[in-house]
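What follows is a short report on a single structure.
Shown here: the complex without one of its protein chains, the others still in place.
Right after this comes chain A.
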Amino acid sequence: MFRHLGRRAASCTARKRTYSDFKHGNLPHSHSPITTDLEFFNSVRPDGQQIPTYRVLDSVGQPIDGSTVPEPFSYICSSYETMMLLPTLDTLLYSVQRQGKISFYHGEEATVVGSAAALSPTDEVLGQYREMGVLLWRGFDLDSIMSQCLGNKEDKATKGRQMPVHFGSPQHHFHTISSPLATQIPQAAGVGYALKRDPERRGKDCAVCYFGEGAASEGDFHAGMLLASTIPSPTLFIVRNNGFAISTPSSEQYYGDGIAARGPGYGIDTIRVDGNDILAVLGAVREARRRCVQQGRAVLVESMTYRVGHHSTSDDSFAYRARQEVEDRKKVDNPVSRLRLFLESRKWWSDDEETELKARLKSEILTAFKRAENLSRWELKELFSDVYAGDEPWNLREQREELGELLKKYGTVWEPWKKEREKFNGSGDEFLS
């Protein structure tokens, strides 16, 4: 943004200014030119102009004039599959959760899949909770998705301890999601620095941090951006600006020009991209990643999307926004159909393939769901594991033993416990023996 400083000043004073205007030299030990103009600058400009948005496809899937379609094209077809997987999963998980099976689920497509496709599979990802598409792109399978969402014994991500969509998989370089917002942002700067310190991964991998425009209001956002730029590290920040944080519209989240306006404040290369245009996201994140890794410095991508769904399954968003607004967005700015129209216009995709794909995804998802639904939970003793490494401290041991005594006494007669025990692998018998 500071690159535009000269231009902004020009627009304010209606006079083109050149560097020779600054004839008084610089502030000592700096490049800040001395000026006699009493002028203020702001990301909110008097002429209303905002940071531009990078785009490739128009709303009907045609490349706009002068745009660059990112290659290779095979990527684009696979991203379409993954993109389609998300809403199909969304629908199923949403409907089962409405029957009370899981606690919440929510999703988002082009931004997540497009950026995932632009990354190296070994880049370390720290997400917020709408980034399941990154895992799917990296081959995290449907059984693992379902197991985490249902918290069964195959939920390696959290052992049934966290709510649905709190995935994590070291094998997929995807750090376990945590509900408290924005905590992953400064952590990402540390992850980036660790990559830089690691001779095997220096110059190869970067840390990639996803978060919402709401989370960007937390102190942790500012701390993370500041650290990644001041203690330079290959850390790529991708903010999904979907217009809402639960009920709060982005117009009440910030007054400045979005999240992108903050990047320059930290000396971070920044771009804003049309987040419902997967080709734009792919192209922009690919270039962002290249800079990030090559320069070993943080980069910020603001991806402009729209949260079509409710915030979560316990939210009814029509309490705070018009149903029509959502319907309109679905129609005119649908990330999935924009890509499909593009693929169709290149004859890379047909109605038949679409029908086949939809049916296949649906059946794969249902199979995975049915399988996961019949699996028990972890063993009950996992309630007490993983607190510390090494020796179990006396207080935890005693509490575990106390629960054991209680289960021996009441676990076979007290109805609520009897019923609940059955859900665990081994029915909690490890406490009874």
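Keep in mind that, in the parts below, contacts are C-beta pairs under 8 Å (C-beta built on N, C-alpha and C of every residue); 3 or more make two chains touch, one makes a residue touch a chain; residues count from 1.
Everything that follows uses one rule, which is that contacts and distances are computed from a predicted model.
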**Prompt:** Hey, which one's the missing chain according to UniProt: "Trm112p-domain-containing protein", "Geranylgeranyl transferase type-2 subunit beta", "3-methyl-2-oxobutanoate dehydrogenase (2-methylpropanoyl-transferring)" or "General transcription and DNA repair factor IIH subunit TFB4"?
**Reply:** "3-methyl-2-oxobutanoate dehydrogenase (2-methylpropanoyl-transferring)"
**Request:** Could you tell me which of A:Cys77, A:Ile231 or A:Leu396 touches the chain that is not displayed?
**Result:** A:Leu396
**Prompt:** Which is it among A:Gly114, A:Gly214 or A:Pro335 that touches the chain not included here?
**Reply:** A:Gly214
**Fill in**
Only one of A:Ile246, A:Ala322, A:Leu366 or A:Leu432 touches the unshown chain, namely A:Ile246
**Message:** Considering the whole complex, not just the chains shown, which residues of chain A touch the missing one?
**Reply:** 103-104, 151, 158-163, 166, 178-181, 214-215, 217-220, 245-248, 252-254, 311-312, 314-315, 319-320, 377-378, 380, 382-384, 387, 395-396, 399-400, 403, 406, 409-410, 413-417, 420, 423
